[in-house]
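Omission of a single protein chain aside, the complex is shown with its protein chains in their original locations.
As written, the chain order gives the labels A, B and C, with residue 1 at the start of each chain.
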Amino acid sequence: MRPEDIVFATVMLPLLGAALAFCAKLLPKGRVASVVEYTGALVGLGLPPLVLILLFPVVFSGQSVSGVVGQWFVGIGITFRFDALAWLVNILGFTIGTAAWVYSLGAGPKGPAFTGVFLIQTAALCATIMTTDLFNLFVCLEIMGITSYVLIPTSRKAGATLASFSYLMVSASAMVFFLLGTYGFYRLTGALSYEGISNGLQAISSSDTVLSIVSLALLVSAIAIRVAVMPLYGWLPDAHALAPHAVSAVLSGVLIKTPLFALSRILFLFPAGMQVGELMGIAGGVTAVLGVVIALSQEDAKRLLAYHSISQIGYVVAAWGMAISIGVDSPAGTSLMVAAFLHAFYHALFKGLLFLSIGTTVDVAKERNVYILRDSIGKLRAAGERIPVTFMCFVIGALAISATPPLNGFVSKTAITYAMKGSLHYYLLSAAAVGTVASFIKLSRIYWPTGKRGRLHPELGVLPGSSANPQTKAYGLVARLTAQSVLAVLCIAGGLAAPHILTIIGTLMSRGGTNIAVPPILYSTDNLLKTGVTTLGGILLFFVATSKIGSRVLHTIRTRPRSFQGLFVSFSLGTAVLAAFLVVGKI
Amino acid sequence: MTTILLILIVLLAVYTLSSKDLLHGVIALSAISLLSAILFYILQAPDVAITEAAVGAGVSTVIFVWAIRHSQRKDDNHG
Amino acid sequence: MVERALLLCLLLIGFWGVVAKKNIIKKIFGLNILNAAAVMLFILEGNRIGSEAPILESGLAQVVDPIPQALMLTAIVIGVCVTALALALAVHLYQITGSFDIETIRERIQDET
Partner (left out) sequence: MGKRKAWSPTLQACLAIGAMGVVLLPVFLSQTPWPTVARDYLMQYGQDESGARNLVSAIYLGYRAFDTLGETIVLLVAVIGTMGLLSRVESLVNTVGDDDNTIQTVSAFSLRGDKRSSHVLRTHLLEVVTGKIGPIVLLFGFYVMLYGHLSPGGGFQGGVIIASGIVFLALGNQQDNTSALSKSSILGGIESVSFLLFIIVAMSGIFFGKGFFGNPLADSAYPVGFIVLLNSIIGLKVGASIGFMCIAMMGGHD
């Protein structure tokens, strides 16, 4: 066993687990089939983290494992690189993936086919972040895409099918343009690996520069569709709002971030990459503000969360883009990159928590509208739910996303704003933070008690997907509550252990194994004051939003015309703007 | 030769997207697949030609026909 | 040159189908055409540097570039898989709403929820 082989365990073990799960599909339903399925899940989700722990000393000392898959010739074979970035994204993927899968045992779609597809999605995430080959990246993105198209409609809502169809059409078309970008680079350099392309581009004549820039623009915008930055976000809200809750948690926790970090591998190597980072950073800042404004206008609880994902990914993209435009080898750039990853990770934790706890609540109450849904605690209690856990999970998640110290959201948002103090992004993100507080006050109204006792219709209170058999139901409840509580504990721990975690991620992100990132000062008076002002501003904004004028404005935003065609129009105009920006910057 | 094939393919593509009857569109689409298989053969790509003929003209046509049999043949608003 | 202009034309026709057509089956037609245009571009240009199919015979001749061909095998198959799934979703949408028109489907689903 060489290190190159161990690295691939993160991809192969989930695939092996998926294969086992599919074999379980063949067996007659019963104990044996379940045992095989759960073994598959254990192999696919339980073993890879152990492998990652084994690899920690390697990446922590600043080394990376790279090579060609199968030791074939480097000019033709598929190159890969397992470094700190890949390690971190893998940890993110397996943490959220495991929690979501455990939750899915309690509510929502399950069964061997679901487990298999879910495991394949996890494997695709790991492969996406490891590959350094353009065409292999295309294949990995297609696997990620096709598993999402399959998993989204398993919630059996009519809207979910439409959302899945829209996502499929827009991202499949975008992937064709990705292929054309690959064509451009192959034609110019005769290589598909990033390294080969980057070397080849140094030798091209000036007349070919335009082709290289356009190809880069095509690749970036095809990936930006998956990340859902502002002009290209249109597919996300429906898909994330209507998917099963466990799938929603993975989609917005992991799936929209992995392509972003995979993209940074491409941008590091290209001269025009810095400009792309600059433009995407601004787009990220705008996304953070607009996303939260639209979120504030939503009535549907899960849709509100989905727009929040857009807003929070805006934070990540803003810090990420700024890091790339500064250059990741400088201390400032590294600190920004650390902050970007930290927020991506913490957002995955608290957004996963929110999706799962809100999901349980709306399922029990059979009502998603935050204006109508009231006194959920009473309803949850009537349904035999463990109130303290589900409710506390929501509170922790909501406080974390509103950046309340000492929870993890506070740490990562402070890290981001600390690293970008004084720039345009700083003000955009501060504005977005106010909106976040306001929208979560709005969301928490569903738990406000009313005077009446919570009463349930007889058919309410049965979670879809949970079994009628009392024993299985009890197991399902345990599974759901475990998943939620683990995420909640991680949210708190992530906030309390922040200095250590910042040091570890800083060391991982720096070249050469020494931490060059500037650690943010978390609990300064300035920051606490700012948190207080933000919270007050949020409360104020909430009252403005619930006033007559405010609600009319929000109604206009909510019912703004959204068309299928708009997705494509924004995609092609976005690509054109990006290409024009890069070409002008070059001349 | 390749130019003639490509002109035919472009014309068929326009017909596919503008025909009122979806089944005609499916048949035009599988004709595009067959023509491009011939094109690939001329362009010295026999492997791709076989794949395109088997997958593009064969399997995808079956799926399209299944889809249309389960729904309707006419494009109502034709737009 | 003429050939590549025709391919660009084909690609834009496909994109027009995806963007502007209301019927979702027509949109899937457009996606197929879009994919086919990209595949043809790779094969057409990979053919420029040789005259023989990339199957080595005893005599030495310049073969065409095999890499685009191998890549396009994968791309064609992925394209068909996505098409199959898109069609299954389309038929399911038709069963729910009774229409293939994207705007009608959107309205009916919004009314329902």
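As a convention for this text, a residue touches a chain if its C-beta (ideal position, glycine included) is under 8 Å from a C-beta of that chain, and two chains touch if they have at least 3 such contacts.
Model, not experiment: these values are computed from the prediction.
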| item | value |
| --- | --- |
| Which displayed chains the unshown chain touches | A, B, C |
| Residue touching the undisplayed chain, where the options are A:147, A:171, A:298 or A:325 | A:147 |
| Absent-chain contact - pick from A:48, A:116 or A:520 | A:116 |
| Residue ranges of chain B at the interface with the undisplayed chain | 45-51, 54-55, 58-59, 62-63, 66, 69-70 |
| Chain C, residues in touch with the chain not shown (by the definition above) | 1, 4-5, 7-8, 11-12, 15-16, 19-20, 41, 45-46, 48-50, 53-56, 63-67, 69-71, 73-74, 77-78, 81-82, 84-85, 87-89, 91-92, 95-96 |
| Residues from chain A at the interface with the omitted partner, ascending | 1-2, 4-5, 8, 12, 15-16, 19-20, 22-23, 25-26, 67, 69-73, 75-78, 108-111, 113-114, 116-117, 120, 124, 127, 135-136, 139-140, 142-143, 146-147, 149-150, 153-154, 156, 180-181, 183-184, 186-191, 204, 208, 210-211, 214-215, 217-218, 464-465, 556-557, 560-561, 563, 565-566, 568-569, 571-573, 575-576, 579 |
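Following the convention adopted for this analysis, only the chains that are shown with their structure count from here on.
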| item | value |
| --- | --- |
| Intercentroid distance (Cα basis), chain C paired with chain A, Å | 29 |
| Whole-Å gap separating chain A and chain B, where each centre is the average of the chain's CA atoms | 38 |
| Multi-chain contact sites of chain B, meaning residues that touch two or more partners | none |
| Interface hub residues of chain C, defined as touching at least two other chains | 90 |
| Contact footprint of chain B on chain C as seen in their complex | 2-3, 6-7, 9-10, 13-14, 16-17, 21-23, 25-26, 29-30, 32-33, 36, 39-40, 43-44, 46-47, 50-55, 63-64, 69, 72-73, 76-77, 80, 83-84, 87-88, 90-91, 94-95, 99-101 |
| Chain C partner contacts - residues on chain A that touch it in the complex | 76, 135, 138-139, 142, 145-146, 149-150, 153, 157-159, 161-162, 164-165, 168-169, 172-173, 176, 179-180, 182-183, 186-187, 192, 563-565, 568-569, 572 |
| Contacting residues of chain B [partner chain C, same complex] | 2-3, 6-7, 9-10, 13-14, 16-17, 22, 25, 29, 32-33, 36, 39-40, 43-48, 51-52, 55-56, 59-60, 63-64, 66-68, 70-72, 75-77, 79 |
